[in-house]
Each structure stands twice: as structure tokens, then as C-alpha cells.
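With one protein chain removed, the remaining protein chains of the complex are shown where they sit.
We just call them A and B in the order they show up, numbering each chain from 1.
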Amino acid sequence: MITGMAVNAAVAIAEKRAQRAGSSVYAGRARVMIERAVYAAKSSNWLVIVSGFVEPVLYLMAFGYGIGQLIGNVTDGNGDPVTYAAFIAPALLATSAMNGAIYDATWNVFFKMHFGKVYQMVLSSSLGPLDVALGEIAWALLRGAAYSVGFMAIAAPLGLITSWWGVLAIPAATLIAFGFASFGMAVTSYMKSFQQMQWVSFALLPMFLFSGTFFPVSVYPEWIQAIVMALPLWQGVELIRAFTLGNISIALLGHIAYFVVMIAIGLVFTTKRLRELFMR
Amino acid sequence: MSQSKEREVVIRAKDLKKTYKDFVAVNGINFQVYRGESFGLLGPNGAGKSTTMKMISSVSQRSSGELEILGKEPNTQGPEIRAHLGVVPQKDLLDRELKVWENLMVYGRYFGLSRKWLKGKIEELLDFAQLQDKRNAKADDLSGGMQRRLAIARGLVNEPEILLLDEPTTGLDPQARHILWDRLFRLKEQGVTLVITTHYMDEAEQLCDRLIVMDKGEIMAEGSPAELIKKYSSKEVVEVRFGADRNESVAKELEGMGDRIEVLPDRILIYAEQGEPLLAKIIESGKNPITSLVRRSSLEDVFLRLTGRTLVD
Partner (left out) sequence: MTDLRFAPGKVVDPKRAVKFGAWRVAEYRFYSMSKWMGAIFAFGLGNPILYLISVGLGIGALVDANTGGQGILGVSYLQFVAPALLASAAIQGVMDEVTFPTMDGFVWDKLFFAINATSVSARQIADGVMIVALGRGLFTCLLYLGVLLAFGAVPFSSVLGLIASSMLAAWGWAAVMLAITARLERDEGYFAIIGRFVIAPMFLFSGTFYPLEQMPIYLQPLGWLSPLWHATELGRNLSYGMEIEPSMFWTHIGYLALLGVIGMAFTYPKFAERLSR
């Protein structure tokens, strides 16, 4: 009796939702994708999932302390000297947010689209393409946020976070990951072959190396600086570095706005593309 | 073929045994395959067919017993034997990154064949497999039937003496199956010895001159399809249904009719030389079946009788 009522209520809600404008794109059930991801994660190798923050920590040790001894101090955005380790720590956090998001939203999505055929199956249920996009991205962000916490838990005791503003580095890293995930997923949905995907990864390398990650962009001529500053990783590095070093200014809003726009563009194109691919 | 002269044996297995750790996959089997014949290995999943195939294809070493292929010893002369074998594995194992003709070229090169010779051969094979239109398609983009034909063409690139086919038509539609059967017949006419595993009985009846039925690593029966049907079944079968709740009780009353009666949950099978008169007799006796069918006995009946009806996996 009660179950009967519950079923009726559920059906009524589902019908109402189905009549809402845009329900063919978004059924409001993106979290089902997260549930699926949790099941899949359970049966995959836990070491892979848990160790996601290992790489930036290794880079921090090698570059921050190893090369740091050779370099001494560098100057931050305000012209104050900071240790080399404190200079690159926020950059490594931003980079790992990017890499994690890119991995989840590109390679992972690419395999699911072309080999696993997971989306085809999902979209034949009542879920829409935006549910898929949001669900996949949300999962990537959950993991990314956990890794950020892990990284901060190592960097803070080492004295690399010099300001309480540093707490905001975690949501900032998540925002950056969101930007890369939604944009990356949009790009991935246009890729057809493995080789094209390799080019995408390759395109990320210069961004990693030149976005003020390992040395200040001021070493470049003006015009190269302008190009670097237009790239998302530089925006992210600057945002997190400002928080961990406590250099708060109005300019941070600009970085945040950059990622909001990036997220919006990514979501629009991903949704459009998933519709074209699977719902013709 | 009733040739009086001794037929040449190309595969000879004696007490052939294969164990994996403590599991016995093939338990001391004996058989011979003659040149130019088409030889079938039948059996349910896990019967040891594929293991036997792997030993014949000279990649898997036997645990004990004797095995001779084309007069050679597979344990020590594997590569030389394989030079004259064609293998069509169950999963086609095509190189999905390569185009159709590239798959054939590359495979031919493994046998040390020259590019020039292969170019001509590949044209023939593409014709044979009806893949000329798809020569420049990637193997990954072919339909299941085309992939299987490509795998067969690939297995023929070295003009093998023996072609080994592991469940060649599993997953194919009826058209594709018939095309394949036709191709295999042509190969036989060219003198190729075929060794086929299958669990499709109609396929075995169509293709095999002689076959063995395996179960749990042992040979249950050997002979031509007709011989096996004669020996292990009767000519015809009457299938009658009285409803799931009545089959058991009615079956008791039918005892003594035909050569043998088998009661299944959904129907009763009565094996007999002549089906129609028997069915008439049943109806006359006032037992009105819901449905009835008289058919010729098939290899499937033999198979189920020998290997049982319980699910294996």
C-alpha cells in the first residue's frame, strides 16, 4: 500500500519533470552518474584512486627542495621574496587540478564514448546529455577536491602556505578543475581517434612548463607574457598563488570570472555535442 | 569416399592429456584426422575442445600422451608445423588499427612470404572472402561477419595444409553463416583439411565428414553425423506437450512406446523409427496433446543425450 503510493508519487514526479522545458537535455539526475562512478571505482584499483596526489608532492620535493637549494629565493607578485618551494607549491596544486580534471574528462570520457559505449546506454534511459556531462564532471571534481586537501595537508605543515587565505586554495583548485573538465570534455567529444587525443595531451605540456609554474613569467618578453596570461593554467596558478601567499587583490575576481566563462562554454558545447552524437 | 588405399593421417593423437594445475582439461583422448577431410570437435562449454585445438595449433604443450601433426612433433617443431597451419581463432584477433589488406599482408610476412607474392595472393583472398570493397577499411570498422571472413582469409594466406576453425560462425547471422559454409566447402575441394569446433549441431551436420563428441575432457562418441544419429538416436522424434503440470503423469502412461522416452519440464520426447503412426496412436488413446510435432532426429539429440541437458557454466 505504502510502496504503491511511493511508486505513484515517483511516477508523478517523473512525469512532471518530463514536461518541464529542457527535460530532454537535463533530467535533473546527474547524481546517478556519480553513483555509477562510485560503483565503478569500488571495483577498480584503489591504489590508483587514492594516490592521485602523489605526483605533485613528488614534484614539490624534487623541485622545491632539490632545485630550491640551487635557486634560493624568488620574488612573488608583490615583489616580496619567498622560498622557491613556496613559489611552486601553489603552481603544482593548480597543475594537478588541471591534470586530474583533464584525465577524468578527456581520456576517461574518450574511452567511455568509443569503447565502453557507456553513454549510449545511459542516454537511452531518462537521463539527458547535460546530466551525463554534469555527473561526470562532478565526479572528477569530488576526486580533485580530495586530492587538493591531500596536497595541502602536506604543504601546510612544511610552512609553504604563508597565509590563512590559503584555505581558499582548495575551492580555487576545484574551480580550476571544473573549468578544465568542462572544456576538456567538450574538446574530447569532437575527437575521433587515439592519435588526436595524444595531440591534446601534447598541447598541455607547454602550458605546464611555461605558465609561471617553475619560474616567474617576467623572464619572458612582453608579447610572450601576453600569450601566457591568456592561457587558463596561468590564470589558475596566479589565483592559487595569491591565496597561499596571501596577496589578495581585486584582480582575483578577473581570474575567477575567466574560469566561470570557461565552464559555461565547455558545458554548452559538451551538451550540444552529446546530443548530436547519441540522440539523433 | 570408399578408397581402398590407406588414407594419409595428418593429425594423430594418442592418450593426449592436458592439465592446468589440478584441473584436467583433456583427459587422454585418441583420434586421427585424415588428409582432405573435414573433422569436427563437438561438445558443451568446458568440454576441452578449445584446449585440444590449442594443442593441435602447436602453441600449447601437452601434459602427456602423443601428438603428431603433419608427421612432426609439436613440442619441438612448433614453428615448422605452424608454417603449414591456418588458424581462425574464436575471437578474431585482428589488428584493429590496420586496414583489411594490411592485416593480410602483415600476417603473410610472418611466414616469411615475399611482398610481391603476397600482393597477388591478397587479391585472391579478398575475392574469396568477398571483401574487395572493404580492402581499405580498418578491421575495426567491419561488421562481425566481415571480420570473421577476414580472419579466415588471414588463416589462408600461407596456403595451409590444415585449417583450424574455432567456432567459426558463432555470433553470425544466417546469411553470413551460409556464405561461410560455402567458402569452407570450396577450401575442402582444394584439398585443405578442416578441423572445426562448434556447438551448432546443424553446422556440424553440414560441414563435418567425421566428428568426435567431447565432454569433460573425454571423447563420448566418434563417427560421421549419420552414423552417430543412427547409433545414439532413432530416425524420428515425436515432441508432445501436455502442459507443465501434466507431462510427468502422462509420460508414465506412454511408457513402452517408441525406442526411448525423455521427459522435459515443458514437453515429452519420444524417439522412434516412424513418428507419424506413433503420434496417431497417442491421440487415439485419448491423450490430447496441446501441441505436437514430428521431426527427423538430429545431431542435437545425439549431443544432448551424450552430454546431458544440465547447464555447464
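One rule holds in what follows: a contact is a pair of C-beta atoms (placed from the backbone, for glycine too) under 8 Å apart; a residue touches a chain by one contact, two chains touch by 3 or more.
Just so it is clear, the model here is predicted, and its values are computed rather than measured.
K.L.:
For the chain left out of this view, which of A:69, A:120 or A:249 touches it?
P.N.:
A:69
K.L.:
Identify the residue among B:165, B:179, B:192 or B:306 that touches the chain left out of the display.
P.N.:
B:192
K.L.:
Per the definition of touch given earlier, which of B:66, B:124 or B:173 contacts the omitted chain?
P.N.:
B:124
K.L.:
Contact with the hidden chain only, please: which chain A residues?
P.N.:
44-45, 47-48, 51, 54-55, 58-59, 61-63, 66-67, 69-72, 74, 84, 195, 198-199, 202, 205-206, 209-210, 214-215, 219
K.L.:
List the chain B residues touching the unshown chain?
P.N.:
Counting over the whole complex, chain B touches the hidden chain at residues 20, 54, 57, 59-61, 70, 78-80, 82-85, 87, 89, 91, 93-98, 102, 106-107, 109-113, 117, 123-125, 127-128, 156, 158-161, 186-187, 190-193.
Here is the rule we go by: only the chains that are shown with their structure count from here on.
K.L.:
Taking each chain's centre as the mean position of its Cα atoms, how many Å separate chain A from chain B?
P.N.:
53
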